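With one protein chain held back, the other chains of the complex are shown just where they sit.
In this document, chain identifiers A, B and C correspond to the written order of the chains, with residue numbering beginning at 1 in each.
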């Protein structure tokens, strides 16, 4: 039985707490959040109690922490939890600064604690099946990867200030996905970005529409197609071409219902946003974390995966600024 | 906070217990099963304890029961729980004998306790969306309903003895679905049945392949297509034709992945069987039960829904025996 | 080079004439139609001339006839063409009267000329592929056949007078399809019919919505689902369940385009009606006829196929009248 302290009682925190209750063999002991009311509500729902960081980390019964608080608290909490000897699950990113990420991962390494980064999409049963078929050799050698990743609607323009910009906030998931599917590190990144959705985003120095090409040393090609606004919902698809065929993972529709009407055949839109689209992924992610710490196995995606995805995001920003491909 | 006793710790019992833990606001206090080991394992996983029927029903703290034990225990447990004043959720069917069903429902009525029957498919988000669109008038007046319901593989031939035969065991879900979608009671049932899958099933006096036509007084037509063996998995689809169009709910594939290969485009089969296919339905079913008893609202599907579906199953058996349509 | 006389210059006549021009190796010499203007226009388009029945049949150069004139002229033209020694392609049905059909087929037999009946759907590349896979053993032994056949909108109510009613006019195609796919003759027909679309059709003594169940001696089951009004267009689908799996042929959409919009994913409706849906079928049907008469091979669907489909339609009418299954 693993005993958990959870940092963050927001929308993603609720998901993790519910999944922790359902999975069996784990207990949520503490909820910590600056919003005391949110912490209290969540604690009550699952029989936990509200406390502060110090108490939670000092409690020897606590073996693992779930970090789902705001981005700028991640690296600090990781370091403190690492020094307290807890197994750590942390939502992406470790930090927006590469230096800070490096320092943080160094601390984790010294502490010798397990750390898993919440690149939840790897646990999506659809994308995981693509990966499984690649590894099973169904399409032979991978040649092209196309990641389509579009948010349903843009965040407030001012969000760019804290998020680190589109490539580090949003595309970072796609960089991880592309790396994972290519099975080979990109060596070159070329990115174009436009402001087509909200001019205010442009005023903040960010973009809202982007296309990225990456190539690997063996000549594999990857494309990422991003926008902050897809009128039809959260668009999350993958296509992988290999020498023996193509794998595709489509969107997960809200339901399988279609209505054949006078004006056309109307089927359901994709699940509205990440909480719904990746509900299964969050569940499997947590179960994987729990299983790995129970069995003292390796944790993936690792801190290093977090670092590499950030490196690609930084390269995309450089490419966009210079108008040229950037070697990584 | 509702406190539950659960009868049955088998595969469907595990599903309900996990859903009860995740939903929040409910507590599983007791698990009762003749298989003490199964009861113990399940109880441990969710912090409940093992007990016997008497103790569970005598405990005033227990407000609700989940009955997911074998079919032949249902009506007895319903009556005892009703007399103990508990809110009752019971898997289908109440009983295989219409007389016994009538007596049992009478007891529940006298006790004045809420009773919900586990026609889980009504809670499937796909079928529920079909129902929602019908009620929203998307296709106007309903004219034809086609329910395709095929099991992946036949049960042991001897299962016919305890199950009451294909129409009462398997098709009963489809009779409920057809009634629910037609929005009007069938007045005529014509059924044909064949033994095409397993001759042993025929020797037991049962069938494994069936087609049923029902009509309503206003001339609506419903078709049910059943088989005990679909090589491609658990086939659960619905089609409703109305004056303004057609609604269809297709199978839920294991994943959205397709592999485009030299020999064809291979996509995933439907979820293998009911535990997977109706995982969401079981969750929503339980949440609906919990909400209804919390809010003292009406429970659907009701005992009466259970009785009417059984009546149609009995009519199908009569039709098959006589070779003629049967009025109901 | 086969030389053709074509009876009928209406919409289906235009299709055949165009296909005859494109296929190569055939020449349209005469067009015959009581509508002289239509005959003239069509003749001009493809370099043919207008004439009368006698002249066309007396011309020794003419080796084959295409009969696509109104239904009540079919049997007479078949007999005259047979007596003139021409190869005959005739649209369905031979006649609405079984006696007349028998007499006509007798004449053809005596004349020893080839006769092909225009059950065009057998040449639809989708349905033909279903048949091919059945024969290749892909799904093993056939167990259930479901034919969905829905017209986009009802004909004038008075059309029932000349058409012979829904089963003989519309469902006859589906009876042929079911026979072809079952690979075994139905021995029992049970039909229900309703008037749900147009009360005027009911006043003429016809129906507009129907479901038919047929069974074969080995226990195979076939369902036909018909309506005269599908708001979403011409609905022509087939499903065949066998011991090793299921084959489905879906509708052919107007295009493959889908629009993912705020209100749903909108894809194209099926091809509007038979001229579009079966454009490829008409082409392949004619090519098959031409090839068969060039090579003196067997013609399918034959006159006997026409007779058997009519027998099933008559049985459906009897069943509907009596409320009981009819043995055939």
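Criterion: a residue touches a chain if its C-beta (ideal position, glycine included) is under 8 Å from a C-beta of that chain, and two chains touch if they have at least 3 such contacts.
Everything quoted here is computed from the prediction, not taken from an experiment.
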{"item": "Chains on display which the left-out chain touches in the complete complex", "value": "A, B, C"}
{"item": "Of A:143, A:184 or A:304, the one touching the omitted chain in the full complex", "value": "A:143"}
{"item": "Identified contact with the non-displayed chain, of C:34, C:257 or C:321", "value": "C:257"}
{"item": "Omitted-chain contact residue, chosen from A:6, A:209, A:255 or A:317", "value": "A:209"}
{"item": "Contacts of chain C with the absent chain, listed as residue ranges", "value": "18-19, 21-22, 24-25, 45-46, 125-126, 129-130, 133, 138-139, 244-252, 254-262, 268"}
{"item": "Footprint left on chain A by the chain that the document does not show", "value": "139, 141, 143-144, 146, 150, 190, 192, 194-197, 209-211, 213, 215, 219-221, 223, 225, 227, 229-232, 235, 241, 243-246, 323-325"}
{"item": "Residues belonging to chain B that touch the chain removed from view", "value": "230-233, 235, 253, 260-269"}
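Quick note on the criterion: only the chains that are shown with their structure count from here on.
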{"item": "Computed distance of Cα centres, chain C from chain A, in Å", "value": "56"}
{"item": "Inter-chain centre distance, chain B versus chain C - centres from mean C-alpha coordinates, in Å", "value": "42"}
{"item": "Overlap residues in chain B, where contacts from two or more other chains coincide", "value": "139, 244-246"}
